[in-house]
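All remarks here apply to the structure that follows.
All protein chains of the complex are present and in place, except for one that has been dropped.
The letters A, B, C, D and E name the chains in turn, as written, and every chain counts its residues from 1.
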Amino acid sequence: MLVLLTVHLIAAMLAPPLVRWLGLRAFSVLALVPAAGLGWALTHTAAMREGRAVAEVYPWAGRLGLELAFRMTTLSWLMVLLVGGVGALALVYCGRYFTAAEPGSGRFAGVFVGFAGAMLGLIVSDNLIVLYVFWELTTVFSYLLIGHDPSSRAARRAALQALIVTTLGGLAMLVGVIMLGEHAGTYRWSQVVGALPDGGYLAVAVILLLLGALSKSAIFPFSFWLPAAMAAPTPVSAYLHAAAMVKAGVFLVALLGPALADAASWRPTVLIAGTVTLLFGGWTALRQHDLKLLLAYGTVSQLGLLVVVLGAGFRDAALAGAMMLLAHAMFKAALFFVVGIIDHTTGTRDLRELSGLRRSAPALWVVTVLAAASMAGVPPLAGFVGKEAIFEAFLHGGRWEQLVLAGVVSGSALTVAYTLRFLWGAFSDKPAVAPRTVHRVSWAFLAPAALLAAGGLVAGLGAAPLDGLLAGYAGLYSDEGGYHLAVWHGLTPALALSALVLAAGAAVFGLTLRTRWWRRLRLPMDGATGYERSADGLGRLAVEVTGATQRGSLPVYLGTILLVLVVLGGGALVAGRPWPGRFHLWDNPLQLVPAAVLVVAAVFATRARRRLAAVVLVGVTGYATAVLFVLHGAPDLALTQFLVETCTMVMFVLVLRRLPGHFSVRPLVASRRIRVAIGIAVGAVVSGLAYVATAGRQATAISTAFGEPAVSYGGGRNIVNVTLVDIRAWDTMGEISVLLVAAIGVASMVFGGSPRLLRPRRPPPPTPPRGQVWLMAGHTLDAGLRSPILEVVTRLVFHTIVLFSVYLLFAGHNAPGGGFAGGLVVGLALVLRYLAGGRHELDAAAPVDAGAVLGTGLFIALGTGLTAMFLGGEVLQSALLDWHLPVLGHVHFVTSTFFDVGVYLVVIGVILNILRSLGAEIDRHEQAERVAAEARPEEELV
Amino acid sequence: MSRTAPATARTRWRDRIVTTAVLVTGWMLLWGVFSWANLISGILVSAVVLAVFPLPPVTFAGRPRPLGLLRLAGRFLTDLVAASGQLAVLAFRFGHQPRSAIIRVPLRVPSDLVLTLTGEAVSLVPGSLIVDTDQASTTLYIHVIGVSDRAAVEKFRRSVYETEARIVRAIGSDAEISMLDGRAPAGREHHP
Amino acid sequence: MIIVGITVSALLFAAVSLVLVRIVRGPTTLDRIVAVDVLLAIVVCAIAAEAAYTRDATSLPILVVLSILGFIGSVSVARFSPRSRR
Amino acid sequence: MTWLVPLPVVIPLVGAAVTLLLRRHPNLQRSVSLLALSATLAVAVALLALTAGGGPLVVDVGGWAAPLGIVLVADRLAALMLVVSAAVTLCVLVYSIGQGLADGDDATPVSVYHPAYLILTAGVTNAFLAGDLFNLYVGFEILLAASYVLITIGATESRIRDGTTYVVVSLLSSLIFLTAIGLIYAATGTLNLAQLAGRLDALPESLQLGLQSMLLLAFGIKAAVFPLSAWLPDSYPTAIAPVTAVFAGLLTKVGVYAIIRTQTLLFPDGPASGIVLVAALLTMIVGILGAVAQSDIKRLLSFTLVSHIGYMLFGIGLATDAGLSGAIFYVVHHIIIQTTLFLAAGLIERRGGTTTLDRLGGLARLAPVLGVLFFLPALNLAGIPPFSGFLGKLGLLQAGVAADGVLAWLLVGGSVVTSLLTLYAIGRVWNLAFWRTPREPEAAAASPVTGRVLPRLMVGATLALVVLGTGLTVVSGPLFDVTSRAAAELRDREPYVRAVFGEETP
Amino acid sequence: MTGQTVADILAGTCLISGALLSLAAGVGLLRFPDLLSRMHAATKPQVLGLLLILAGTALRLQNTIDITTLVLIGVFQLVTAPVAAHMIGRAVYRSGQVRADLLVVDELADDRTNGGPEPRHRSPER
Partner (left out) sequence: MSPNLVLVIVVGVLFAAGVTLLLERNLTRVILGITLLGNGVNLLILLGGAYGGPPIVGRTPEDEMSDPLTQAMILTAIVITLGMTAFLLAMAYRSWLLTGHDDVQDDVEDRRIMQRAERDQGLEDEDDPTTEGTPR
C-alpha cells in the first residue's frame, strides 16, 4: 500500500510538467494511477471474500505512536474500489472537460492526484493518527481544488469555509483519537478496539470523533460548506463531493461503528444528525434552480442517510449501508458528470434556461435516466437494492429504529422528488424556454458517466454476489441479523415501502411544480448563517481582545511587565511571612552619607524638567554609588564607575546639545501618580526580595575559595581582576562583544543614510599655521570655541593620561585597574582631544578605523583563548611565566594579560567609535544645517 | 617658545628626551618603586605612547630655574592659604553680598604657555578665575571676587603681573625674562 | 584618630548636603556643573580621608582617575553649553 | 572531544572580529561570515552526535573547575538547539546576502551587518551552552545588544520608533534578569547552575517562588509570553526581512530555552507550573486572536509567533517527560518554520511591494514558486499533517491528554482552537495575497524595491528552509527520540549535575 | 609623644582643615549671589582643601609607594581643576549669567563691544 501511495505522490508532483508536455492527454495518463488502486484492490477480492485483512507496517515516529500501519478490510476494500474507480473516471473526464487553454490545469491535475492518494491513504490506514494525517490532507487538497479559480470571490470563500469547517471537526476528531490512543497505549485501530475506555471518557471521545466525521460528510449542522463548495470545477465535485472526500466521514462512521456504537453518545448523535440532514438536504434540493446545487443538496441528504444507516449499529443496517455507499458513489458521480457535460455544452446549469435537451442529446438522456433511477431507488438498480435493505433493517428494530424509519422513508420520497426535478429540469421541453441544442457530446466525454450509470445496473443485478463480499464488513457486528442483499425478495413490506416512496415522491414533485407556498419553508437558522455569525463574532472578539491587550504604547507595556513583577514577587513575599528578623542597619555608618545623597538625587531626578538637570542628578547617583563601592571594599568597581560616569556624562552632553533644553511634554498629574505608584511598588517588592534573599543565605559563597588559586593559578593578587580576566574570562569575552556591538550600533544609528543628511564632500581642514601649535588640528575648530588654556593643558596631559592607562592595564592584576579601566582612561583622553580640538583633532589623534581597533582587540582576546586550546589547555586557560633576567631581576608574567590587552583595545575602539558618531558626526550634521540655514537666510534658526 | 624656528634634529631629540623623561617620571611615580625593570618598561611604554599618539612638538625654549621655582611655589602657597581663608570668611559672612570685577590683563610675554600657566596659577588661588582669553594678544580676562573698588582692581592687576613675572623667572628663557622689564604690556590700556 | 574621623565625616557630610541643595536647585545647568565639580572634589577628599583613616592605600588609583579625568565632564558641558560660542 | 564545546561561540566571534577588519572587502566579508556559520553548524552537528551517544559534554573554561569558574555544558537539549539555530542563521545569512544587504553605506565608519549578525549568533550559542547563570545573562546580553543593532539597521523613522519599543522592553527584561541573578546569588552564594540545583532546593519555598518568578518574568518577556508579549508584534515586523526572520524564529526560543533550562534544573517541583500553564493558555488565545485581527502579513505572523509560544509553555508547564519532549520538538519546529515564513514574507514584500493584505493579490499566479514557499510552511505552522507543526502539536496533545488535569484539558482545548484559528488566519492570507485578483495589477512593478524576478539566493535560502522544515517530518522519529531523551535527561537533573561535578556532588 | 603621634596629630589637623574648607565651599556655593562668585567658592576643596587632605593622608600612610601616588594626584588636580573652572566660567559669562550689578568693572564686556584687544605681533624667539 505504501507503494501505491508513493506512486500517487510522485504522480502528483510530476503532473504539472506532464500536463505541460502532453496537454490534456496527460489526464488520461494520470488516470492510470487511481486505476492502479482499483486494480490492486481487485486482486485482493479473494482475500476479502475469505475475511482476511491485508496489512503493512512501516516505522515513523514511534514515540508518538506513529507508524505507517496500513490494513485493508472489506470496508476499506470497497472504498478503494470507489475511490480508485471514480477517481480514474473523473480524470478521464477532466481531459474532455477542460479546454487546453484552461490556466493552472497542470497544478489542478497534481492536486487532484494528490487528493486521490490522500483519500487512498485515509482508507487503508490502520493507525488512527495516520488516518488523521490523510484526513487533513484531503481537506487541504480540497481547499486547493475548490479554489481552483481564485479570481472568483465565491470560490475563495467557499474554499476557506470548507477548510475551516472540516478542520474544526478534524481537530476534534484528533483529540478523540488521542483520548482513545493514550488510553489504549496504541493508535492502531485494530488494537484500540480491544482496549477501549468506558463511561464518560468514552462518551466524550466518541462525540469528538463524530464531530470529525459529521463535519467532513457535511452532516447537519455542518452541511452548508458542501453546496458552497460547488464553486469547484465539476469533475472535482463529482469526485470529492460524491465519491471521495465527503465519504470520508461516512467511512469513519462505518469504521468506528462496530466498536463504538454502544457508547452512550453514539446513537443519539448519529441518528438525529443523520436524519435531520436527510430531510433538510432533500427539502432544500427541491428548491434549487442550479442543477449542480440541486445535486449538492441531494448529496447532503444522501450522506445523512448513509450516516444513519452505517451508524445505526447493527448488522443488517451495516450491510444495507455498505450497499448504499456503493450505489451512491456510482449514481452521484455519474450525475455530476452529466451536469458538467450540460454546463460545458450549453453554457448554463440553470434548469429554468434549459429546454429540449432530451431530443438533442438522447444518449445523455439515457445515461442520466439510468443513474437517476438508481438514485430514486427504482428496481433493479443498485439504489433500489440499498433502499430495500435499509427499509428491511429498520422495520425490525425497536421504537428508535421505527422513528428513524419514518425519517428515512420521508427522506427517500424527497429523493424521488428531486430526482424528478433534476430530470425534468435538465431535459424536459419547457414552453417558455427556447430549446438548447447540444452539438456532439463526444463518447469519450460521456463514457465515464455511462460506465458509472451502467455500474449501478450491474451492481443492482449482481446484488447476490456482492452480498457475499459486503457481509464481511457487516459481520463485524455481533448481532444476529441475517439479511441478504438481492434484487428480489418477494412481496415484502419493504417492497411496499419502496413503492410508497416512489409514489409519494412523484406526488411531491407534482405539487412543487404547481404551487409555490412551500418555498417559504426554511430552517430558522442554518449552518451557513451560523458560520457567518461565528466568523463575524470571531472578528469582533479578535478586535476587542487585541484592542484591549495591544495598546501600542511603550509605557503601557513596561507598566504591565512591572505589574506582573509586583504581583508575582509581592505574592512570593506575602507567602513567605514572617520574614527573617536578622538584619543590620549598616556595615559602616559612613554608608549613610552616599546613601542619603543617592536617595535625594534619585528622587529629584524624577522631578527634573530640564534634561541636563536630570542627567546631572542621575550622574550624582552614579558617583554616590561609586562611593558606596569604595566603602564596601570594591575599589575596582568604584574606579570603573567613576570612569563610566564621566563617559556617560560626556555622551549625554554630546547628544543633548542638539535636543531642546527642557523635556517637551509636561506629564499629566494622573498618569504621573500611576507611574510613581508603580515605581514605589516595584521598589518595595525588589527591596523585600533583596532582604529576604540575603537573609535566606545559608551556604558560603563560592568566591570565598577564590583567594589562593587566584594567586597560584591565576597569577594575580587582585581577585576581582583575576576573576575578570581568568576565572570568568568567558563572561568578559562576552561583555566586550556587547560593548563592541553597541558601539557599532551607535555608528549605524548616527551615520545611517538619510537624504537630508547626504554628505557634502569633506572640505579639507585648513592648513595649520606655522609655528608653535599645541594640537594636531586645534586650528580647525571654530575660533569662538577654542581655548588656548584647554589646548595647552590637553597637550601637556594627554600622553600622561595614556601612560596612566597603561599603568592601570598592567597594575590591574595586583591592584585596582585592568583593561576596562585602562581602556576607558584612553577613551577619555581622546574625549579631551576632541573637546579641545574638535572633530579633526579626533581624527588626527586616532587616524585609524575604529572597526580595526575593535576587531583587533576582540581578536587578541579570542586569540588568547584559542592559543590556550591549541596548547592543550581549556579555552582561555592562562599560564604563569616567571623569568630571572639580568638587571631586571624577577619578571612575572601571566598570559591572561594578553586577554586584558584585548579588552583594553576593544574599550578604546568603543569610545573612539562613540566619539566619532556622537561627537564628530553630529558636529558635521550641525555644520551642514548651519550651512543650509545660511543659504536660506529668511529661515530663522532657533 | 618659537613659532618659526626650524626644528633641527638636535632640538627634536632634545624635545623628545624631555617629553620621555617627564613621562618616565610619571611612570615611576605611579609604580612608586624605583627599579631597573620599572625604568626600562617606563622608557618602552613612553616610546610606544609617543609613537602611537603623535602630537606637535613642544619646543621648550626656557630652562627651569630652581630659585625661581621655589619662589613661585612659596608665594603660590601663601596666596592659596590667605585667599582660601578670606573666601571662607566671606562665605560665612551672612547678609553680605560680595562685589566683584572682570579685569583684562594683557600679559607681557607673548606665549601660550605663559598664558596658560599664569591663568592656572591665578585660577588656583580662590577668588579669581579666568572667564576668557585672547590668544592673539595673550590677554587674560579674570573675574575677581571681593573687590569693592577701582583701587582693589588695580591691585589685583598688579598681582597678576607679578605672578606672570614669577612664572617666567622660574621657567622662562632669558629673552622672555627680558620682556618683563620695561616693556609695557601691549594692547589697549585699561580704561580710566 | 576616631575623633578626627567623626569630625571629618560630619564636616564632609554637611558640605555634601549643601552642594546637593545647589545641584537640585540649579537654576542653570552650569550651576549644577559647578556644584558637581565641588561634589567630586569632596569625594576625592573623602576617599583620601578614608584611606588616611584606615591606612589603606588601595583606593588611591581612584583618586588618580578623578584628579586627572574628573574635569572632562564639566569641560564637555561647558564646551557645548548653549550660546557658549562667541 | 570537549574542545568542541566552546567553538560555537568562539567561531562566530572570530568571524565578527575578522569582518570588522575587512570593512573594505565586502566579498571577503561575506565569505568569512558564511564560513564561520558553516563551521559553527558543523561543530553543532558533531556535538549533537556526541551528546546523543554519551552524556553531556562539559568544559571548565580557563581550567577553573566547577563551581569556581564558568562551565559550558552541551547536553542533548543544548546540542539540538545549536544545530537548529546554526542551520537557521546560516540560511538567513545566505538570504540576506542575496538581498544585496551589503554594508553599502560607505559613510558609516564601521561595518555593521556582518559583525552584528555574527555576534548575535555567538550570543545565541552562548546562551544555549551556558552552565552558569551569570554567563547565561551575558549570552543574552550579547544577542540582545546585537539584536538592537540589527533591528534598527537603516535607522528609518519607523524602525527607530518600533526599535525603541524593542530595545527598552528588552533592557527592562535584562534588568529583571540581572536582579534575579543578584537575588539568587544573595540567597545561594553560587552561580553554577548544577550547584544551584542543589542549593535552591534548600531554600524556603516562598523564596524559591520569588526567585523563580523573577527568572520566569525575565525569560517570559524574551519568549513573548502573555501578558509580557505585546512589544513583539509592534517591533519585529518593521526590521529588514532577514532580521525579522531570525529574530522571530530564534530569539524568542532562546527565552523558551532558558525557561526550560531553569525550570527543569533549578525549580523542578516548584509551584509555578500552574502559572506557566495559565500563561500558556492566555498566550495561545490572545496571540491568535491578535493574528486574526491583523491586516498585514508580517504583523499577523508576529502574532502567530506569540500565540505558538503558548504551545511550548504548555509542554513545559505539564512538567512531564512527554510534555517537555513535545515542547522541545515544537521549539525546533517553530524556529525553522517561523523563520521560513518571515523570509517568505520578505519575498512577498519584494514581489508585491508591500505586506499589507488589502494591497496584495494574485501572487499565486504571478509567482508560483513564492506560492509554494509560503504555502508549505504556512500549512506547517497551522499544524496541518504530516508537517512538523502537526507532529509537535500531537506530542503536546498526547502529553496533555495523558496528564489529565483541569488545566491540561483546558490547554488541549486551547491548543486545538489556536490551531484552527492559525489556519483561519493564514487561510485569509492565502486567499487575499495569493488568490485574489490584485486591485492594481501593475502596482507591484512601480515600487522600487520590488522586482519581477526574485533574487536566486533569497529564493534558494528560503527553499532550503522549506525543505528543512518539511524534512522534519521524515526525521521526526529520530528527532523525537532525541527530544524524549533530552527531556528525560532534563527531568532527571542527575546526569547534568554529575557531568559538571564528576562523581562527588558538592 | 612619639613621632607617630606627632604625625597623627598633624595628619588630623590637615584632614580637619581640609574638611572645613570643603564645608566652607558648600556654604559659599549655596550662599553666593551669582554663579561666578559661587565658582570661587568651588575652588577651595579643589585646591587647598585637597592638598591638605592629601598631606594628611601622606602623613598617615608613610610609605613611598603611596606618597608618590599622592604627589601625582596633587599635581594632576592642580593642572586640571583650573581648566574646568576656566571653561565653565567662560560659558557662564558668554551665556550672560553674570550679575552686572555686582561688578565693579567689566573690561571683557568693553572689549567685546569694541571688537577685542589688538592682536600683537609676537616676535620670534631664538
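Convention: a residue touches a chain if its C-beta (ideal position, glycine included) is under 8 Å from a C-beta of that chain, and two chains touch if they have at least 3 such contacts.
None of these values were measured; they are calculated from a predicted model.
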*If the full complex is used, which shown chains touch the chain that is missing here?*
A, C, D
_Contact with the hidden chain (one of D:Gly163, D:Gly220, D:Gly371 or D:Gly414)_ = D:Gly163
_Touch with the omitted chain, as defined above, among A:Ser125, A:Thr186, A:Ser301 or A:Ser703_ = A:Ser703
_Contact partner of the left-out chain, one of A:Asp198, A:Asp429, A:Asp479 or A:Asp536_ = A:Asp536
*Contact residue for the chain not shown (choose from A:Gln641, A:Ser787 or A:Thr856)*: A:Gln641
*Which is it among A:Ile678, A:Val797 or A:Leu862 that touches the chain not included here?*
A:Ile678
*Which residue among D:Thr152, D:Thr244 or D:Thr340 touches the omitted chain?*
D:Thr152
*Touch list for chain C against the chain that is not drawn*: 56, 58-59
*Spell out the interface residues on chain D facing the chain that's missing from view.*
134, 138, 141, 145, 148-149, 152, 155-157, 160-165, 167-168, 171-172, 175, 178-179, 181-183, 185-187, 191, 234, 292-296, 299, 357-358, 361-362, 365, 428, 431-432, 436-441
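Just so it is clear, only the chains that are shown with their structure count from here on.
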*Among all other chains, pick the one whose mean CA position is farthest from the mean CA position of chain A.*
B
*Pick the chain whose C-alpha centre of mass, unweighted, sits closest to the average of all protein C-alpha coordinates shown.*
D
*Taking each chain's centre as its mean C-alpha position, how far apart are chain A and chain C in Å?*
59
*Roughly how many whole angstrom separate the Cα centroids of chain B and chain C?*
24
*How many Å are there between the centre of chain B and the centre of chain E, using C-alpha atoms for each centre?*
14
*Send over the residues of chain D in touch with two or more other chains.*
none
*Can you list the residues of chain A that touch 2 or more other chains?*
787, 789-790, 793, 796-797, 800, 804, 811
*Of all residues in chain E, those that touch chain A in their complex*: 76, 79-80, 82-83, 86-87, 90
*Residues on chain C engaged by chain E in the complex (per definition of touch)*: 1, 3-4, 7-8, 11-12, 14-19, 21-22, 28, 30-31, 33-35, 37-38, 41-42, 44-45, 48-49, 51-53, 55, 57, 60-61, 63-64, 67-71, 74-75, 77-79, 81-86
*Given the complex with chain C, which residues does chain E contribute to the contact?*
8, 11-12, 15-16, 18-20, 22-23, 25-27, 29-30, 35, 38-39, 41-42, 45-46, 49-50, 53-54, 56-57, 59-61, 63, 65-66, 69-70, 72-74, 76-77, 80-81, 83-85, 87-88, 90-92, 94-97
